[in-house]
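Apart from one protein chain that is not included, each protein chain of the complex appears where it belongs.
Right after this comes subunit A.
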Amino acid sequence: MGMTITEKILAAHAGLDHVEPGQLINARIDLALGNDITAPLAIKEFKKLGLKKVFDPERVVLVPDHFTPAKDIKSAEQAKILRDFAREQGLAHYFEIGRMGIEHCLLPEAGLVGPGDLVIGADSHTCTYGALGAFATGVGSTDLAAAMATGELWFKVPETILFRYHGKLKPWVGGKDLILYTIGQIGVDGARYMAMEFTGEAIKELSMDGRFTMANMAIEAGAKNGIFPVDEKTIAYIRGRLQRDYRIYQSDPDARYAREIDIDAGSIEPQVALPHLPENARSVREIGEIKIDQVVIGSCTNGRLEDLRVAAEILKGQKVHPEVRLIVIPGTQKIYAEALAEGLISIFIEAGAAVSTPTCGPCLGGHMGILAQGERALATTNRNFVGRMGHPESEVYLAGPAVAAASAVKGRIAAPEEVVK
(Lines give C-alpha, C1' and ligand atoms only; values in the text may rest on other atoms or scores of the structure.)
Protein backbone atom coordinates (compact mmCIF):
# COMPACT_ATOMS: atom_id res chain seq x y z
CA MET A 1 0.00 0.00 0.00
CA GLY A 2 1.36 3.41 -0.98
CA MET A 3 1.87 6.36 1.31
CA THR A 4 1.16 10.09 1.13
CA ILE A 5 3.93 12.70 1.43
CA THR A 6 2.91 13.29 5.04
CA GLU A 7 3.08 9.59 5.88
CA LYS A 8 6.46 9.23 4.18
CA ILE A 9 8.02 12.13 6.09
CA LEU A 10 6.68 10.85 9.39
CA ALA A 11 7.83 7.30 8.65
CA ALA A 12 11.33 8.47 7.72
CA HIS A 13 11.66 10.51 10.92
CA ALA A 14 10.40 7.63 13.04
CA GLY A 15 12.88 5.24 11.43
CA LEU A 16 10.06 3.13 9.97
CA ASP A 17 9.48 1.81 6.46
CA HIS A 18 5.77 2.26 6.65
CA VAL A 19 3.21 4.07 8.80
CA GLU A 20 -0.59 4.00 8.81
CA PRO A 21 -3.04 6.76 9.72
CA GLY A 22 -3.89 6.55 13.41
CA GLN A 23 -0.52 5.02 14.32
CA LEU A 24 1.28 6.66 17.26
CA ILE A 25 4.95 7.22 16.53
CA ASN A 26 7.95 8.81 18.14
CA ALA A 27 9.73 10.94 15.56
CA ARG A 28 12.96 12.88 15.26
CA ILE A 29 12.57 16.67 14.93
CA ASP A 30 14.56 18.71 12.40
CA LEU A 31 13.59 22.07 13.87
CA ALA A 32 11.74 23.31 16.96
CA LEU A 33 10.35 26.84 17.13
CA GLY A 34 9.06 29.07 19.90
CA ASN A 35 7.93 32.68 20.20
CA ASP A 36 7.61 35.31 22.93
CA ILE A 37 4.23 33.93 24.06
CA THR A 38 4.88 30.19 23.98
CA ALA A 39 8.61 29.85 24.61
CA PRO A 40 8.68 31.33 28.15
CA LEU A 41 6.41 28.48 29.34
CA ALA A 42 8.51 25.95 27.43
CA ILE A 43 11.75 27.30 28.87
CA LYS A 44 10.30 27.05 32.38
CA GLU A 45 9.39 23.39 31.77
CA PHE A 46 12.76 22.70 30.14
CA LYS A 47 14.61 24.11 33.15
CA LYS A 48 12.66 21.89 35.52
CA LEU A 49 14.31 18.88 33.86
CA GLY A 50 17.68 20.05 35.11
CA LEU A 51 19.26 19.61 31.67
CA LYS A 52 22.16 21.87 30.75
CA LYS A 53 21.77 21.97 26.98
CA VAL A 54 19.04 21.77 24.36
CA PHE A 55 19.34 18.76 22.04
CA ASP A 56 20.95 20.87 19.30
CA PRO A 57 21.53 24.65 19.44
CA GLU A 58 21.34 24.76 15.61
CA ARG A 59 17.83 23.32 15.62
CA VAL A 60 16.04 25.37 18.25
CA VAL A 61 14.72 28.65 16.84
CA LEU A 62 13.34 31.48 18.97
CA VAL A 63 11.56 34.48 17.49
CA PRO A 64 10.16 37.31 19.61
CA ASP A 65 7.44 38.55 17.24
CA HIS A 66 4.06 38.70 18.95
CA PHE A 67 4.28 41.61 21.41
CA THR A 68 7.50 43.07 20.05
CA PRO A 69 9.05 45.60 19.96
CA ALA A 70 7.90 45.10 23.55
CA LYS A 71 4.52 46.76 24.00
CA ASP A 72 4.66 46.93 27.80
CA ILE A 73 6.75 45.86 30.77
CA LYS A 74 5.24 42.39 31.04
CA SER A 75 5.91 41.71 27.35
CA ALA A 76 9.45 42.97 27.76
CA GLU A 77 9.96 40.46 30.59
CA GLN A 78 8.64 37.61 28.43
CA ALA A 79 10.89 38.55 25.49
CA LYS A 80 13.83 38.78 27.87
CA ILE A 81 13.31 35.14 28.89
CA LEU A 82 13.87 34.16 25.22
CA ARG A 83 16.86 36.42 24.80
CA ASP A 84 18.57 35.18 27.98
CA PHE A 85 17.88 31.55 27.10
CA ALA A 86 19.17 32.01 23.54
CA ARG A 87 22.43 33.49 24.83
CA GLU A 88 22.93 30.97 27.58
CA GLN A 89 22.26 28.07 25.18
CA GLY A 90 24.22 29.61 22.33
CA LEU A 91 21.29 29.22 19.96
CA ALA A 92 22.32 29.81 16.35
CA HIS A 93 18.90 31.11 15.34
CA TYR A 94 17.59 33.71 17.73
CA PHE A 95 16.26 36.71 15.83
CA GLU A 96 16.47 40.10 17.49
CA ILE A 97 14.24 43.11 16.81
CA GLY A 98 15.49 44.90 13.72
CA ARG A 99 16.83 41.64 12.26
CA MET A 100 13.71 39.56 12.56
CA GLY A 101 10.27 39.02 11.18
CA ILE A 102 7.05 37.19 11.86
CA GLU A 103 8.24 33.65 12.52
CA HIS A 104 6.40 31.92 9.67
CA CYS A 105 7.56 34.46 7.09
CA LEU A 106 11.05 34.40 8.56
CA LEU A 107 11.99 30.72 8.86
CA PRO A 108 11.52 29.79 5.18
CA GLU A 109 13.13 33.06 4.09
CA ALA A 110 16.16 32.40 6.31
CA GLY A 111 16.58 28.95 4.76
CA LEU A 112 15.81 27.12 7.99
CA VAL A 113 13.21 24.77 6.51
CA GLY A 114 13.54 22.46 3.53
CA PRO A 115 11.54 19.79 1.73
CA GLY A 116 11.08 16.58 3.69
CA ASP A 117 11.80 18.23 7.06
CA LEU A 118 9.82 17.55 10.20
CA VAL A 119 9.27 20.85 11.99
CA ILE A 120 7.34 21.54 15.16
CA GLY A 121 6.58 24.96 16.50
CA ALA A 122 4.82 26.19 19.59
CA ASP A 123 2.58 28.22 17.34
CA SER A 124 -0.42 26.93 15.50
CA HIS A 125 0.58 28.45 12.16
CA THR A 126 3.77 26.40 12.01
CA CYS A 127 1.82 24.48 9.36
CA THR A 128 2.91 27.27 6.95
CA TYR A 129 6.12 25.38 6.04
CA GLY A 130 4.09 22.66 4.36
CA ALA A 131 4.36 24.93 1.31
CA LEU A 132 7.96 23.68 1.04
CA GLY A 133 6.97 20.02 1.09
CA ALA A 134 7.86 19.70 4.77
CA PHE A 135 5.76 18.20 7.54
CA ALA A 136 5.22 21.10 9.90
CA THR A 137 2.75 21.30 12.74
CA GLY A 138 1.84 23.47 15.69
CA VAL A 139 2.16 22.13 19.23
CA GLY A 140 2.00 23.58 22.74
CA SER A 141 4.71 24.85 25.04
CA THR A 142 5.16 21.57 26.90
CA ASP A 143 5.67 19.77 23.59
CA LEU A 144 8.29 22.37 22.68
CA ALA A 145 10.03 21.78 26.01
CA ALA A 146 10.10 18.03 25.36
CA ALA A 147 11.37 18.58 21.82
CA MET A 148 14.11 20.96 23.00
CA ALA A 149 15.20 18.37 25.55
CA THR A 150 15.11 15.22 23.45
CA GLY A 151 14.90 16.23 19.79
CA GLU A 152 11.92 13.90 19.51
CA LEU A 153 8.17 14.08 19.92
CA TRP A 154 5.18 11.76 19.69
CA PHE A 155 2.73 12.08 16.82
CA LYS A 156 -0.41 10.42 15.67
CA VAL A 157 -0.13 9.80 11.93
CA PRO A 158 -2.98 11.80 10.38
CA GLU A 159 -5.26 10.75 7.58
CA THR A 160 -4.94 12.92 4.49
CA ILE A 161 -7.51 14.83 2.47
CA LEU A 162 -6.39 15.35 -1.13
CA PHE A 163 -7.46 18.63 -2.73
CA ARG A 164 -7.23 19.14 -6.49
CA TYR A 165 -7.61 22.69 -7.74
CA HIS A 166 -8.57 22.84 -11.40
CA GLY A 167 -8.54 25.67 -13.90
CA LYS A 168 -6.87 29.04 -14.18
CA LEU A 169 -7.29 31.65 -11.48
CA LYS A 170 -9.25 34.83 -12.19
CA PRO A 171 -7.55 38.22 -11.87
CA TRP A 172 -6.92 39.30 -8.26
CA VAL A 173 -7.48 35.77 -6.97
CA GLY A 174 -4.62 34.34 -4.92
CA GLY A 175 -3.78 31.74 -2.30
CA LYS A 176 -5.90 33.48 0.33
CA ASP A 177 -9.01 33.25 -1.81
CA LEU A 178 -8.41 29.56 -2.52
CA ILE A 179 -7.95 28.68 1.14
CA LEU A 180 -10.86 30.80 2.40
CA TYR A 181 -13.07 29.20 -0.24
CA THR A 182 -11.85 25.74 0.78
CA ILE A 183 -12.48 26.34 4.49
CA GLY A 184 -15.90 27.68 3.51
CA GLN A 185 -16.57 24.35 1.84
CA ILE A 186 -15.33 21.97 4.54
CA GLY A 187 -15.77 24.07 7.73
CA VAL A 188 -13.43 25.01 10.57
CA ASP A 189 -13.22 21.38 11.69
CA GLY A 190 -13.48 19.88 8.21
CA ALA A 191 -9.90 18.59 8.34
CA ARG A 192 -9.65 18.13 12.11
CA TYR A 193 -6.62 15.99 12.93
CA MET A 194 -5.91 15.44 9.24
CA ALA A 195 -3.33 16.45 6.64
CA MET A 196 -4.47 18.66 3.76
CA GLU A 197 -2.56 17.90 0.56
CA PHE A 198 -2.90 20.66 -2.03
CA THR A 199 -2.50 19.70 -5.70
CA GLY A 200 -3.78 20.48 -9.19
CA GLU A 201 -2.90 22.75 -12.10
CA ALA A 202 -4.04 25.89 -10.27
CA ILE A 203 -1.59 25.03 -7.48
CA LYS A 204 1.27 24.52 -9.97
CA GLU A 205 0.62 28.04 -11.22
CA LEU A 206 0.48 29.49 -7.72
CA SER A 207 3.56 31.37 -6.46
CA MET A 208 5.45 30.24 -3.37
CA ASP A 209 4.02 33.20 -1.46
CA GLY A 210 0.52 32.04 -2.41
CA ARG A 211 1.34 28.52 -1.26
CA PHE A 212 2.63 29.76 2.10
CA THR A 213 -0.68 31.58 2.54
CA MET A 214 -2.66 28.40 1.88
CA ALA A 215 -0.55 26.11 4.06
CA ASN A 216 -0.69 28.76 6.80
CA MET A 217 -4.46 28.45 7.09
CA ALA A 218 -4.66 24.64 7.12
CA ILE A 219 -5.03 24.95 10.91
CA GLU A 220 -8.13 27.09 10.30
CA ALA A 221 -9.80 23.93 8.96
CA GLY A 222 -8.57 22.07 12.05
CA ALA A 223 -5.79 20.32 10.12
CA LYS A 224 -2.62 18.98 11.64
CA ASN A 225 -0.62 20.05 8.59
CA GLY A 226 -1.03 21.33 5.07
CA ILE A 227 1.40 20.12 2.42
CA PHE A 228 2.34 20.80 -1.20
CA PRO A 229 4.23 18.61 -3.64
CA VAL A 230 7.72 19.95 -4.35
CA ASP A 231 8.16 21.37 -7.86
CA GLU A 232 10.54 23.70 -9.71
CA LYS A 233 9.06 26.72 -7.88
CA THR A 234 9.89 25.14 -4.53
CA ILE A 235 13.42 24.37 -5.70
CA ALA A 236 13.87 27.91 -7.03
CA TYR A 237 12.73 29.26 -3.67
CA ILE A 238 15.11 27.23 -1.54
CA ARG A 239 18.07 27.81 -3.86
CA GLY A 240 20.45 30.24 -2.19
CA ARG A 241 18.56 29.94 1.10
CA LEU A 242 18.77 26.37 2.34
CA GLN A 243 22.39 25.48 3.13
CA ARG A 244 21.98 21.75 3.66
CA ASP A 245 20.65 18.55 2.13
CA TYR A 246 16.98 17.91 1.81
CA ARG A 247 14.75 15.12 0.57
CA ILE A 248 11.83 15.30 -1.78
CA TYR A 249 8.91 12.99 -1.06
CA GLN A 250 5.99 12.47 -3.42
CA SER A 251 2.71 10.78 -2.64
CA ASP A 252 2.45 7.32 -4.22
CA PRO A 253 -0.18 6.86 -6.94
CA ASP A 254 -1.86 4.26 -4.72
CA ALA A 255 -1.65 6.33 -1.53
CA ARG A 256 -4.81 6.21 0.56
CA TYR A 257 -6.82 9.35 1.22
CA ALA A 258 -9.66 9.87 3.67
CA ARG A 259 -11.34 12.11 1.09
CA GLU A 260 -10.55 13.54 -2.33
CA ILE A 261 -12.02 16.94 -3.10
CA ASP A 262 -12.04 18.56 -6.54
CA ILE A 263 -12.36 22.34 -6.66
CA ASP A 264 -13.04 24.42 -9.75
CA ALA A 265 -10.52 27.12 -8.89
CA GLY A 266 -11.19 28.96 -12.15
CA SER A 267 -14.64 29.94 -10.92
CA ILE A 268 -13.51 31.29 -7.52
CA GLU A 269 -13.88 35.04 -7.00
CA PRO A 270 -12.00 37.10 -4.41
CA GLN A 271 -13.25 35.89 -1.02
CA VAL A 272 -14.13 37.51 2.29
CA ALA A 273 -14.74 35.58 5.53
CA LEU A 274 -17.37 37.19 7.72
CA PRO A 275 -17.13 37.31 11.52
CA HIS A 276 -16.57 35.24 13.60
CA LEU A 277 -15.23 32.15 11.85
CA PRO A 278 -12.93 31.68 8.84
CA GLU A 279 -15.51 29.26 7.39
CA ASN A 280 -17.95 32.14 6.75
CA ALA A 281 -16.41 32.73 3.32
CA ARG A 282 -18.32 34.51 0.54
CA SER A 283 -17.46 36.12 -2.77
CA VAL A 284 -16.68 39.77 -2.15
CA ARG A 285 -19.50 40.67 -4.50
CA GLU A 286 -22.07 38.84 -2.41
CA ILE A 287 -21.55 40.57 0.87
CA GLY A 288 -23.20 43.95 0.26
CA GLU A 289 -22.35 47.31 1.81
CA ILE A 290 -20.10 46.85 4.85
CA LYS A 291 -18.33 49.93 6.17
CA ILE A 292 -15.00 49.46 7.87
CA ASP A 293 -12.86 51.43 10.31
CA GLN A 294 -9.51 49.72 9.81
CA VAL A 295 -7.63 47.64 7.28
CA VAL A 296 -4.61 45.55 8.20
CA ILE A 297 -2.30 44.19 5.52
CA GLY A 298 0.29 41.89 7.03
CA SER A 299 0.68 38.78 9.25
CA CYS A 300 2.18 35.37 8.62
CA THR A 301 -0.68 34.75 6.19
CA ASN A 302 -0.29 37.73 3.84
CA GLY A 303 2.70 39.83 4.87
CA ARG A 304 5.02 38.65 2.09
CA LEU A 305 6.44 40.62 -0.82
CA GLU A 306 3.87 39.44 -3.36
CA ASP A 307 1.08 40.53 -0.99
CA LEU A 308 2.59 43.98 -0.67
CA ARG A 309 3.02 44.21 -4.45
CA VAL A 310 -0.65 43.36 -5.01
CA ALA A 311 -1.73 45.94 -2.41
CA ALA A 312 0.56 48.58 -3.92
CA GLU A 313 -0.78 47.91 -7.40
CA ILE A 314 -4.21 48.89 -6.15
CA LEU A 315 -3.13 51.72 -3.84
CA LYS A 316 -0.83 53.42 -6.36
CA GLY A 317 -2.05 56.98 -6.88
CA GLN A 318 -5.02 56.37 -4.56
CA LYS A 319 -5.86 57.72 -1.12
CA VAL A 320 -7.00 55.72 1.87
CA HIS A 321 -10.63 56.61 2.64
CA PRO A 322 -10.79 59.48 5.18
CA GLU A 323 -12.65 57.32 7.73
CA VAL A 324 -10.32 54.33 7.45
CA ARG A 325 -6.98 53.55 9.11
CA LEU A 326 -4.75 51.43 6.91
CA ILE A 327 -1.92 49.60 8.68
CA VAL A 328 0.67 47.79 6.57
CA ILE A 329 3.11 45.42 8.25
CA PRO A 330 5.80 43.73 6.13
CA GLY A 331 6.40 40.18 7.37
CA THR A 332 10.18 40.41 7.78
CA GLN A 333 12.98 42.97 7.68
CA LYS A 334 14.03 41.58 4.31
CA ILE A 335 10.53 41.94 2.87
CA TYR A 336 10.44 45.47 4.33
CA ALA A 337 13.75 46.32 2.66
CA GLU A 338 12.65 44.86 -0.68
CA ALA A 339 9.34 46.71 -0.54
CA LEU A 340 11.28 49.87 0.17
CA ALA A 341 13.63 49.28 -2.76
CA GLU A 342 10.70 48.58 -5.09
CA GLY A 343 8.95 51.79 -4.06
CA LEU A 344 6.01 49.96 -2.49
CA ILE A 345 6.47 51.60 0.90
CA SER A 346 6.24 55.10 -0.55
CA ILE A 347 3.05 54.11 -2.36
CA PHE A 348 1.57 53.06 1.00
CA ILE A 349 2.72 56.19 2.77
CA GLU A 350 1.55 58.51 0.03
CA ALA A 351 -1.82 56.79 0.11
CA GLY A 352 -2.06 57.59 3.82
CA ALA A 353 -1.14 54.27 5.42
CA ALA A 354 0.78 53.58 8.61
CA VAL A 355 3.71 51.25 7.92
CA SER A 356 5.15 49.26 10.82
CA THR A 357 8.26 47.27 11.60
CA PRO A 358 7.56 43.50 11.34
CA THR A 359 5.40 42.24 14.22
CA CYS A 360 2.29 40.11 14.75
CA GLY A 361 0.78 43.18 16.39
CA PRO A 362 -2.90 43.60 15.57
CA CYS A 363 -3.30 40.08 14.11
CA LEU A 364 -3.84 38.65 17.58
CA GLY A 365 -5.08 41.85 19.20
CA GLY A 366 -1.66 42.42 20.70
CA HIS A 367 -0.76 46.00 19.83
CA MET A 368 -0.27 48.33 16.81
CA GLY A 369 -3.93 48.63 15.87
CA ILE A 370 -6.39 47.31 18.48
CA LEU A 371 -10.08 47.75 17.74
CA ALA A 372 -12.47 49.68 20.01
CA GLN A 373 -15.97 48.48 20.91
CA GLY A 374 -18.18 48.31 17.82
CA GLU A 375 -15.32 48.83 15.37
CA ARG A 376 -14.88 46.74 12.27
CA ALA A 377 -11.71 45.74 10.48
CA LEU A 378 -10.87 43.99 7.27
CA ALA A 379 -7.58 42.14 7.60
CA THR A 380 -5.36 39.86 5.55
CA THR A 381 -4.79 37.83 8.73
CA ASN A 382 -6.10 34.33 9.39
CA ARG A 383 -8.56 34.49 12.29
CA ASN A 384 -11.73 36.48 12.81
CA PHE A 385 -12.74 35.01 16.17
CA VAL A 386 -14.63 37.11 18.72
CA GLY A 387 -12.26 39.70 20.19
CA ARG A 388 -9.32 38.55 18.06
CA MET A 389 -8.24 42.09 17.16
CA GLY A 390 -9.41 43.91 20.25
CA HIS A 391 -12.71 44.58 21.99
CA PRO A 392 -14.99 41.51 22.26
CA GLU A 393 -17.64 43.57 20.47
CA SER A 394 -15.44 44.43 17.51
CA GLU A 395 -15.49 42.56 14.21
CA VAL A 396 -12.85 41.18 11.84
CA TYR A 397 -13.42 40.29 8.19
CA LEU A 398 -10.72 38.26 6.43
CA ALA A 399 -9.56 38.70 2.84
CA GLY A 400 -6.51 38.75 0.60
CA PRO A 401 -4.37 41.84 -0.06
CA ALA A 402 -6.28 42.90 -3.21
CA VAL A 403 -9.65 43.14 -1.45
CA ALA A 404 -7.95 44.71 1.58
CA ALA A 405 -6.34 47.49 -0.46
CA ALA A 406 -9.52 48.17 -2.45
CA SER A 407 -11.55 48.29 0.75
CA ALA A 408 -9.11 50.75 2.34
CA VAL A 409 -9.72 53.10 -0.59
CA LYS A 410 -13.49 52.70 -0.65
CA GLY A 411 -14.11 52.78 3.10
CA ARG A 412 -16.23 49.66 2.77
CA ILE A 413 -15.53 46.10 1.75
CA ALA A 414 -14.89 46.38 -1.98
CA ALA A 415 -13.80 44.29 -4.94
CA PRO A 416 -10.41 45.16 -6.50
CA GLU A 417 -12.07 46.04 -9.84
CA GLU A 418 -13.92 48.87 -8.12
CA VAL A 419 -10.61 50.67 -7.71
CA VAL A 420 -8.47 49.39 -10.60
CA LYS A 421 -10.28 49.02 -13.89
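Everything below uses one rule, namely that a contact is a pair of C-beta atoms (placed from the backbone, for glycine too) under 8 Å apart; a residue touches a chain by one contact, two chains touch by 3 or more; residues count from 1.
One rule holds in what follows: contacts and distances are computed from a predicted model.
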item	value
Listed names "tRNA threonylcarbamoyladenosine biosynthesis protein TsaB", "3-isopropylmalate dehydratase small subunit", "Electron transfer flavoprotein subunit beta" or "Gluconate 2-dehydrogenase alpha chain", with the criterion being the UniProt name of the chain not displayed	"3-isopropylmalate dehydratase small subunit"
Chain not shown: contacting residue from A:24, A:236 or A:258	A:24
Chain not shown: contacting residue from A:72, A:232, A:254 or A:289	A:72
Option from A:10, A:37, A:60 or A:242 whose C-beta touches the chain left out	A:37
Absent-chain contact - pick from A:365, A:401 or A:416	A:365
Residue, one of A:16, A:97, A:149 or A:248, that touches the chain absent here	A:149
Positions on subunit A contacted by the hidden chain, ascending	24, 37-38, 40-41, 44-45, 48-49, 51, 66-67, 71-72, 74-75, 78, 121-124, 126, 138-143, 145-146, 149-150, 154, 188-189, 192-193, 219, 222, 224, 277, 364-366, 383, 385-388, 392
